[in-house]
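A short write-up of the structure that comes next.
Removed from the display is one protein chain of the complex; every other protein chain stays in position.
Just so it is clear, A and B label the chains in written order, and each chain counts residues from 1 on its own.
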Amino acid sequence: MLSVENLSAWYGAARILYELTFEVGRGEVVALMGRNGAGKSTTMKAIMGLIGQRQGTVTFSGEDISRLEPYQIARRGLGFTPEDRRIFSDLTVMENLDIGRQPPREFPDGAAAPSWTPERLFALFPNLAEMPHRAGGRMSGGEQQMLTVARTLMGNPLLVLLDEPSEGVAPLIVEQMANTIIELKKEGLSILLSEQNIHFAQLVSDRVYVLEKGQIQWQGTMAQLSGSPEIQRTYLTV
Amino acid sequence: MTLNAFLFQVLNGLSAASGLFLIAAGLSLIFGVTRIVNLAHGSLYMLGTYIAYSFATKIGGVTGFWGGIIATALIVGVIGALIEVLLLRRIYRAPELFQLLATFALVLVINDAALWLWGPADLLGPRAPGFRGAIEILGRRLPSYDLFLIVIGPLVLLALHLTLARTRFGRLIRAATQDREMVGALGVNQAVLFTSVFALGAALAGLGGALQIAREPANLATDLIALGDAFVVVVVGGMGSIPGAYLAAVIIAEVKALCVGIGVVDFGFITINFSKFTLVAEFLVMAVVLIARPYGLLGKAQGAVRSIAEPEEPIRPATTLLKVLGAVVLAMLLCLPLLAQGSPYLLVLGIDVLIAIIFATSLHFIMGPGGMHSFGHAAYFGLGAYGAALLVKWLGLPFGAALVAAPLLALGGALLFGWFAVRLSGVYLAMLTLAFAQIVWAAVFQWEGFTGGSNGVIGVWPPPPFDKAWVYFLLTLVLAAIAVLLLRRFLFAPFGYAMRAGRDSPLRAEAIGIDVKRVHWLGFAIAGLVCGIGGGLFAFAKGSISPETIHINRSIDGLVMVLLGGVQTLTGPIVGASVFAVLQDTVMRQTEYWRALMGAIILVLVLAFPQGIVGAFAALWRKVGGRT
Partner (left out) sequence: MSASNPSVLELRGLTKSFGGVHAVRDVSFEIGKGEFLAMIGPNGAGKSTCFNMINGQLAPDAGEILCEGRNIAGLAPRDIWRLGVGRTFQVAATFGSMTVIENVQMALISHTRETYRLWRPAASHHRERALDLLAQVNMQDAADRPSRELAYGDVKRVELAIALANDPKLLLMDEPTAGMGASERHGLIELVKRLVVERGISVLFTEHSMDVVFAFADRIVVLARGRLIADGDAAAIRDNEQVREVYFGTGKTFAGAPA
């Protein structure tokens, strides 16, 4: 679905990413793990075209998207939910969803991608259904976190870049997020998840890449990582 | 004034409000989405008046007038789109002040373009076909065209409101107002959105201008007047609020109409002609509103706008190289009178440059380290200049005493205005400082008996030995050097650090016990004081002063100087002021179209040196240093 080759990125003079190579298969949930500042968010922004200075090739659905603008990338079915949520606080829940709306989409093989409507999303996130006309700025952090995911799904993406969905929300909401990801996987979506919370990542991911200082230090299945306290200690020091 | 006369003035105000609203709504929309305060918005309005005039007179009749108005709105919209695509698109990532500079360059270019195309004379359009008569209301005759204008404002308001609330385009505008990058990441083509918003805003300004030709002549001074009005309306109504813009337009227009309606009133001890105080009244309303509701009547506190400007380096004490360089420059300047024996012009230029340096350095003091982008620094320059000149003229104060009194008057003004200004930040602070400067300007301009009105004060010459150019030059040099070194010293002292602390993170600064407002207020006062020194020197250097000394153009000149040099460097304003003053005194005097030339130079600089001259050299230096 998504394949990244030798991706590098800079902020001004500071180099953040060093030739990352990884991929996400169709229907797969892949976790990018690592400490704060390891480059997880930067990786996602670089894939999404939100960082000016980048090098390397990003291929999505067989097409090279590394030179495209963010909106063009989004229109090819790549969804992005940023870690700081970035809800439009003056707009209501329904209006926020409308901004994310895109036409239905197909996978490269012609199969229809999961298609979302506000009604379906309200079923997935019952909290949002209670407040369709509330302004985004008047929602709690947990509700905003749900809205940002729902807004991205309105674009009927084939793959979602999910940046730290468990950050700064209560354990109860984290649990709902985990259930949501499992639901989305069932629908056939691919997800690239950036995460620091190993307990959360264990619940939802198939494979793991561990980032450190902008480089991939370890890769393997979630089962391998779970089964090896040593690897966890070395790279994640839980 | 009778009740009928009063109501009649209210109607007059309402018809004027429509024009104000059209231009302000466009400015507000453009600012909301692009985060650019389009200083050229008044110029687009002015273009609207000229283009509509041409349609109405060249084609004539119903088609020429009414068709012309529609065509004008479309043409100005296209011009707006071109400006966005050709210029603004390149500078969205530049610091906010550079964007202001670029749009101000457009003001200059468009003004000269209009001068070239339509000439300097005022052009009055024909009366509106179908609305030539007048209707009798309250015993007076109100032109029917005014009634038509009264209706237009609410109609446009309704249309804009429905567009913003009910259509996807409107939702996209509101979302982009908050976070344009995120809108892009959700699959929306921002370039198209930005261009269309800019075109819409420009078309509204063009329409506003076109509708005026039946009431007022097209005039080359309209651009800055309309811009000032639009600022006041947008800020009073609240940035980004379209209903707020209408409400504010009505309030401002009514206050002005009532001032005219009241006319001359004799209070017994003093006679005041209120109709002359429309400008003062307008800006007073704005100042009062901003103090009571810092974000305007219907505005909301602006969320943190995602800053994309380059972060600032810590300040370092001068290197030996810089100290030596400074000493050499100072020594060379001290020798200038010897070199200039054959050409007295060199000394005049030298004095201009030094005064510009005082002006720019004091502005930079609050703008850079204080983060307060003052758009009205000319006020303190003017207070100094007028203070010195009037004290000499009315009280016969000696030269030395007047030079000392000048900065003290400026200090007084800065303490008063600064107390209000530091309560605001960002664009609001910029607009409020502009408003205060305009009040000072209007007071000077309209208080003819005391200030000489538009003629100013003449015959303020320094006594011997300062009447010799080289002596006056040396005096200016000494004062400029003291001012620059003193301000620099302050910046390295705890006070300067506290000012930067309040700018970098007000929350954190308050949390370690710093009274940010008070620190910034004192910074503002110090800048005013130093600026006043320049003003005093200016009055005696020229021998005469006019309201030009306080004009908005001078405030903008100061911004240009600071930005040319680079706002993030301490030596920047000195270099910027020198380059600017030399350019102004030499190149600009060679052509009738100096504004366009100046605009072109600014545009080139903005596109080529987004960090200012000194900033660009510093970056180059680091690069070279990094390689070796």
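Points worth noting:
In this section, contacts are C-beta pairs under 8 Å (C-beta built on N, C-alpha and C of every residue); 3 or more make two chains touch, one makes a residue touch a chain.
Not measured: the values here are computed from a predicted model.
The absent chain, not drawn in this view, touches the displayed chains A, B throughout the complex. Within the complete assembly, A:V174 is the residue of A:L159, A:V174 or A:V208 that touches the hidden chain. Although one chain is not drawn, the whole complex shows that of A:G37, A:G52 or A:P132 it is A:G37 that touches it. Touching the chain that is not shown, out of B:I59, B:I514 or B:A616: B:I514 (per the contact rule at the top). Residues of chain A that touch the chain left out of the display are 14, 34-38, 139-143, 166-175, 178, 196-200, 203, 236-238.
In the full complex, chain B touches the hidden chain at residues 311-315, 317, 489-490, 492-498, 500-501, 503-505, 507-515, 519, 522.
Here, only the chains that are shown with their structure count from here on.
By the touch criterion given at the top, residues 12, 48, 50, 69-71, 74-75, 80, 82, 86, 88-91, 95-96, 98-100, 102, 151-152, 155 of chain A touch chain B in their complex. On the chain B side of its complex with chain A, the touching residues are 168, 171-172, 174-175, 177-179, 181-190, 300, 303, 310.
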